[in-house]
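Dropping the structure in here first, questions after.
The chains shown are only part of the set, and none of them has been moved.
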Amino acid sequence: ACGSGSGSSSSGSGGGKVKVGLITKTDTNPYFVKMKQGAEQAAKSEGVSLMTAAGKFDGDNGSQVTALENMVAAGVKGVLITPNDSKAIVPAIAKARAKGVLVIALDTPPEPQSSVDALFATDNEKAGELIGQYAKAAMAGKKAKIATMDLAPGVSVGVQRHDGFVKGFGITDSDPSIVCSQDTGGDQAKGQTAMENCLQKAPDINLVYAINEPAALGAFTAIKAKGRAKDVMIVAIDGGCTGVKAVKDGTIAATAQQYPLKMAADGVKAVAAYGKSGTKTSGYTDTGVNLITDKPQTGIDAKDSAFGLANCWG
Amino acid sequence: MKDSAPEKKPEPVLSARGLVKRYGHVTAIDGADFELLPGEVLAVIGDNGAGKTSLIKALTGALVPDAGEIRLHGEPIRFSGPLEARRHGIETVYQDLAVAPSMDIAANMFLGREIRRAGPLGTVFRMLDKKAMRRESADYMAALQIRLGSLGQAVETLSGGQRQAVAVARAAAWARSVVVMDEPTAALGVKESAQVLDLIRRVRDKGIPVILISHNMPHVFEIADRIHVHRLGRREALIKPADYSMAEVVAIMTGALSVTADGGTVVSDDEAASAAGVRRG
Amino acid sequence: MTASTMTPTAVKEPTAARRLLTAPAAGPFAALVLASVFFSLSTDQFLSGGNFSLILQQVMVVGTLAIGQTLIILTAGIDLACGAIMAFGGILLAKLAVNSGVPPVLAILLAIAVCGGFGLVNGLLVRLVPLPPFIVTLGMLNIAFALTHIYSDEQTVTGLPGPLTALGKTFPLGRTDVTYGSLLTVGLFLVFAYALNGTAWGRHVYALGNSAESARLSGIRVTRLTIGIYTVAGLVYGVAALLLVSRTGVGDPQAGQTENLDSITAVVLGGTSLFGGRGTVLGTFVGVLIVGVFRNGLQLMGVSSVYQTLVTGVLVILAVTVDQLSRKGTR
């Protein structure tokens, strides 16, 4: 592979600390704040220095490529990245690895997965499936009228979760029980507007799937305004502290919790180890996903909100 | 009109009948006729707001009249825009000058007619000959005896008169078949105005007719072969300066006097006429 | 004797040195130099041929877009669709070559032509209806964005044939590797700098931006010119699409979403007025570099991502302040 910026050094030159880069999808999501926290804590305990960067929006590949290049130019030992575009990031990763940089994907696998040294992630489709199954069970044979509050066109996590949900619920996308699907960008205000319009269109919606908890809470606000808080069930994904609180007070029926802090901390440790001993981690580490609910359904593994709060994104 | 009988009139270069232009509820041209003969300097005069600018804009393709007919060399014509009028050799100095403020004098002077370098530089690379344009611009400006700080000054930094001189020099430089000047000396000094009158004479002497809009009666009487008096959106009279005094012409312009079919005048507004100091016609 | 006493044939012209100092891109250039000096002092890695080549490569896509954007802003327009048109061009290019088996070179030409077509439609709407450029290109932004997602089916296209990524390859220049794409971008800047400054067409662009009505009265074919400018801009976005694809090695339906604002930013940082008629494409080049240098330098310094945004905000304002102050003396 032909390198970019060949004049830059690729190993911890200058005798300083080992440098680790963390590139998240965006800056605008508590999820990634947790990741940064995990990375910072680990960096401190491992005695390495951390650089961070982020895309400008969910799906922004260009900024991630640029950040990756700049980090390589800065002489990082390894980079942790949550790819905004699983395929598009691959050539840039290949260039970085060609310079001896250890690249670990967090949260979202690149395609092919083998393009990184290692992957620490939740299985997003599985997370979707989990709450799909939960929702199916909780509807208890009632005829479902479903609204899906999706992410944005073409962003893999959103697509995987949506597909997982539909699969877990035992239907397909063309099923008539899905009466409204809207993109929310994972944003609370947009989630609210989307849900308002869905309710205007189909007032009898009784089940809402949301890509993440902000979208779910936005949907809830719209539902409550219509006085239907009691008879619409909301399920979501993420398991952030705010989200779990919403589970606890019954706003959200269930959520699928993932563990970003752990992903990042493990990633930093792996790079630090590479710096010290030159050994590279490899393969996929499933950082796990748990269904969090206070109204468990028989046959579906779940933890309660107390567990969820104790572990929110830890 | 007084002069219509004697000589056989040559075909007009540019003429119009019944032109109309309305803006909402304001009528700027109200059935105006127009006639420009070969080789003459035709002055167009009239009160502010009489519709002179609107008239010549219609004649030069800058605005499309709502009604009426324009003829060039006897042929009916409809200009699609100022470019087409210019293609027919009609060169205009507009009252608001139509210059590009951020560009310099030479660039404005040659706008739309830039000179390219000779040889492949010009034909293949379409390279401008900036030196030539600058040189020629300097000559044109010198002919008007306009003082300039720098030829490279943006037009927006020029004094009012300097800016007007650029527009006049440009039109004169490109004159081919008709030159139209809408108040070309309004911002000019005594000396500079005299140069513009000279310029108009030189253009006329080349056989190119000139339409001159002006509020300056001495200038008009000095240079015009005929005077088109415009009033309330239409032609009120078409006269020779020799046949009337300046005071009479002003009186016609303001509606105090009217021109009769036989070229005489009648007082249409007693008070106004005596105020204008005109004898009874 | 003061200058105002001179006769026109003997007017004093500014010296070359003065002209350089008062050149429209001088202020932005000063800001660029200041920023570079600062980053050179604060990090070890900034000042190197390799890093400069990297920065150049990182800005080539938005830089190319900014060329088209400059043309349009010079006419007192604005193009919100440039990034979206590029994204569509990139996906088209990739899918034609990979999925539809069109020969790569033909795919490239087709994609560039289609981008030109978008520009043409923009130009027609802007001039013939006429509509404000902001609205036309906002509409086109949505249209091109949607078409990209519909046509790509949200799938990133991989496995591109060689010719599509050739511009991402490097060649050695001294001891530094430079990508062909950077070279193409620099070349385009020079071509357009020449076209704007050295040809009649360029003068007409400025005249149009000064006042469309004056340009029309001066006999410039304003309609043809406007439509032409938008079309050329579209073609340039097509080249940006090729650069994008060759830089990232994939066809990415999510690309181009921040490039609209980024390209306008580069143009304005480069000293071009949003009101048209004033500015230079070389200023835009400097503006593009300023953004690239900020991003690279801050990253090398290890500034964390949220603070990068904060500092970028401050620096953008400072950069233009430097520009303004450098002009004060000459006014």
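Per-chain residue numbering starts at 1, and chain names A, B and C are given in the order in which the chains are listed.
Going forward, a residue touches a chain if its C-beta (ideal position, glycine included) is under 8 Å from a C-beta of that chain, and two chains touch if they have at least 3 such contacts.
What you are looking at is a predicted structure, and each value in this text was computed from that prediction instead of being measured.
Recorded composition of the complete complex stands at A x1, B x2, C x2, labels matching the chains displayed.
Please note the rule applied: only the chains that are shown with their structure count from here on.
Once CA atoms are averaged chain by chain and compared with the all-protein CA average, the nearest chain turns out to be C. Per-chain Cα centroids separate chain B from chain C by 44 Å. Once the centre of each chain is set as its mean CA position, chain A and chain B turn out to be 73 Å apart.
Not a single residue in chain B touches at least two other chains. Listing the residues of chain B that touch chain C in their complex gives 62, 81-83, 86, 92, 94, 97-103, 107, 111-114, 116, 125-128, 138-139, 141-142, 146-152.
Within the complex formed with chain A, the residues of chain C that make contact are 43-45, 48-51, 53-54, 57-58, 61, 149, 152, 154-156, 158, 169-170, 175-177, 179, 244, 247-250, 252-255, 257-259, 295-296, 299-300, 302, 304-306, 308-309.
The residues of chain C lying in touch with chain B in their complex are 3-9, 11-14, 194, 198-201, 203-204, 206-207, 210-211, 213-221, 277-278.
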